[in-house]
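Apart from one protein chain that is not included, each protein chain of the complex appears where it belongs.
First chain written, first letter: the chains are A, B and C, and each begins at residue 1.
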Amino acid sequence: MSMKTEPFVVNIGPQHPSTHGVFRMRLTLDGERIIDADMVIGYLHRSMEKLAEERSYTQNIPFTDRTDYVAAMTGNLAYVLAVEKLCGIEPPERASWLRVIMSELQRFASHSMAVGVFANDCGTWQTPVMHMFREREKILDLFEMACGARLTTNYMRIGGVSRDVPPEFRPALRKLLDELPMRMGEYEDLLLENEIIVARSRGIGVLTPEVAINCSLSGPMLRGSGVAWDIRKADPYCVYDKLEFDICVGTDGDAYDRFLVRLAEMRQSIHILEQCLEMMPEGPVHSQITTATAQPGGQPSAPLTIRVPAGEAYGRIESPRGELGFYIVSDGGPAPYRFHIRSPSYINLTPLRELAIGATVADAIVILGSIDIVVGEIDR
Amino acid sequence: MAIELEHYLILGALLFSIGLYMALAKRNFVGVLMGIEMMFNAVNLTFIAFSRFPRFADMTDAERLSGHVFVIFVITVAAAEAAVALALAMLVYRNRETIDVDRMDLLKW
Amino acid sequence: MEDTGSIVAFWLLAALTLGSALAVVLIRDLIRAVVLLITSFLGVAGLYITLSADFVAVVQVLIYVGAISVLMLFAIMLTPRAGRNNAETFFRIPGILLAGLMAFTISLVSLDTDWAVVERGGFEETASAIGEALLDKYVLPFELAAVLLLVAMLGAILLVHPEGTDEE
Partner (left out) sequence: MPFLAKWYDLRDLGNAVGAFLDWIRDLGGPDWIPYVVSGLIGIVAILLWLLVSQLAFIWIERRVIGRMQARIGPNRVGPWGLLQPIADALKLLLKEAITNRYADKPLFWLGPVLIFIPALVVFAVIPFGEGMSLADLNVGVLFVIAITSINSIAIFISGWASNNKFALLGSMRAIAMLISYELVQAFALLGVVIFAGSMRLGDIVAWQSEFNTWMFLLQPLALVAFLIASAVEINRSPMDISEAESEIVAGYHTEYSGIKFGFFYAAEYFAGFAVSAIVVTLFLGGWTAFGLERWVPGWLIFLSKLYLVFFLFIWTRGTLPRLRIDQLMAFSWKFLLELLFIHILVVGAEVLIWHEGDYPAVVVLPIFAVINWTLAVALVVGWATFMGHLRPERRAKRAVLTQELGATYFRPAGGHGTGPMGEA
């Protein structure tokens, strides 16, 4: 509506159906147009970085589950990579493969949440979310098989993973992989080609590559703007250099492209998982436990404390949301001297104000949905 | 007691007077407009009443219904008038931040 | 109109119309005044039905209740700093006098006149006859009304359209 009205302030959040947690947008509106936007964060602050300085390196792994609780595996991985870099530990081959399998499964699960919730933000009445949950459930079942937990997995260990996957894991994953391409086709037909989603998200929240790079965005946000950048290619960790996959990029930099990139990455994850199933070797899964272990009963566990030499290290991975980095400073003591998380959700929020100004309320929700924040990771 | 033409005429007169008072004495522009609409309604009511209670026995139904046709035109004009008047109110408000008629005294924008 | 139904309906509707009209005058809050005005409009629509003017009654609901009142509500809402006070100006006393005089005169005249009404009963159906009249006998006013509506619409849009902005 072009009718001029008084500006008024609306608080979207902290309690709001589509702020994905307790995020708060303070919007100044002129009718439906946003003329100013303020992001208020900190409602979920748990002081993880400080708490981590009081706990041993191994004890800190569960924290990394709880920063990005939608993608716990990748949180684990980034942290243990940083510590391993600091200690100079090289995990055994099979552990690296398992890590890749878990992080790709996690990527698929996290992206399916992101895609479903984005569709929800576009106004579908829960249907895509529910369908996405169906696939996510199966992935969580696999996680449960591997480590006993579904959400906060705590699977990675410094020097490997906590335990080998059980024998039934492989057929279950095989079955899932056979099923997923069909589901992906369904999602692409129903969501990507959906007229209304296209109308709602194309041309909304356009980020140019320059802005995206200047805001130091990463992950699907950056790739949606057409910059082919992926830590898995740029700085390969685990065994990503042995795997074949493509970087998925958008061309318009709008909300639709970010959505699109996520869906395309889900297909790439399936492709990677196929290769992993073929190429994964047998062997031990932890550098300090040499036997290829049997199942829970007699399984030796990884050591609870490790001595980490003084120094600093930055481990980074491509988490579903972008570059997730852990910067660890050690003074040689049992706990890290400084524990810093470069969380992609937080940094990806940087351009939100610029994107929201000039958009309508409905657009702002779509833009926020396309950024795919996890509040636990923003506030840590 | 049967309802006759006079009942409707007096009802119309009362409604018209209330509308007139509002149009004369209300401070808010919308209030004035409400009064004017009320007056329109009163007039329409008398039109319809006269059409229902005709004076001549040889009037055809089509002739009697010219009152209705007139009312349709009045309603049309009232709608147009309301739209323009409220647009004017918006315009005044945008410039003066008031729509009180006794403060629209600049004789210019 | 001598049957009980008509008489009861008339008095009820008359009370509704005049009562809510009076309340519109007296009530302070503008939004509530508009809501009461709507009631008054609905009462008038009911009165039209007692006069067997069904088409006009429905049009009354459609235009006055559905459109003009909404416009007023919009106007009140879009002028938030103007206050929602429905108070009177200093014209109050002259207004009362003039309105009272008007009511008195018209009532007196209408009671005094011999209207020589011929009881013809209500109409069987008005819609088709009105339609024919509009497109036959009154086709020129009909067209003029259409032009007037168009002009009013354009005028209203031009008036409230913020300067310097273009529709995309």
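Things to note:
Basically, a contact is a pair of C-beta atoms (placed from the backbone, for glycine too) under 8 Å apart; a residue touches a chain by one contact, two chains touch by 3 or more.
Fair warning: this is a prediction, and the values are worked out from it, not measured in the lab.
One chain is not depicted; across the entire complex it touches A, C.
Of the options A:Met113, A:Ile158, A:Val227 or A:Val308, the residue whose C-beta touches the omitted chain is A:Val227. Contact with the chain that does not appear here is found for just one residue of A:Ile247, A:Leu277, A:Val329 or A:Ile357, A:Ile247. When the missing chain is restored to the complex, the residue among A:Ile213, A:Ile306 or A:Val329 that touches it is A:Ile213.
The chain not shown here is touched by just one of A:Ala199, A:Met279 or A:Ala310, and that residue is A:Ala199.
Across the interface with the omitted chain, chain A contributes residues 1, 8-10, 16-18, 29, 31-32, 119-127, 130-131, 134, 192-194, 196-200, 202-203, 206, 208-209, 213, 225-230, 233-234, 246-254, 257, 260-261, 263-264, 360-363, 365. Taking the complete complex into account, residues 4-5, 29, 31-32, 35, 38, 54-55, 58-59, 61-62, 65-67, 69-70, 73-74, 77, 125, 127 of chain C touch the chain not shown.
Operating definition for what follows: only the chains that are shown with their structure count from here on.
Our note on geometry: chain A versus chain C, Cα centroid distance of 62 Å, whole angstroms. In terms of their C-alpha centroids, the spacing between chain A and chain B amounts to 65 Å. Touching two or more other chains at once are residues 90 of chain B. With touch defined as above, residues shared between interfaces to two or more other chains in chain A number as follows: 3-4. Residue ranges on chain B touching chain C, taken from their complex, read 1-22, 24-31, 33-34, 37-38, 41, 44-45, 48-49, 51-57, 59, 61-62, 64-66, 68-69, 71-73, 75-84, 86-91, 93, 97-102.
For chain C in complex with chain B, the residues that touch the partner chain are 1-2, 6-7, 10, 14, 17-18, 21-22, 24-25, 30, 33-34, 37, 40-41, 44, 47-48, 50-53, 55-56, 59-60, 63-64, 67-68, 71-72, 74-76, 78-79, 81-92, 94-96, 98-100, 102-103, 106-107, 110-111, 115-120, 122-124, 126, 129-130, 132-134, 137-138, 141, 145, 148-149, 151-153, 155-157, 159-160.
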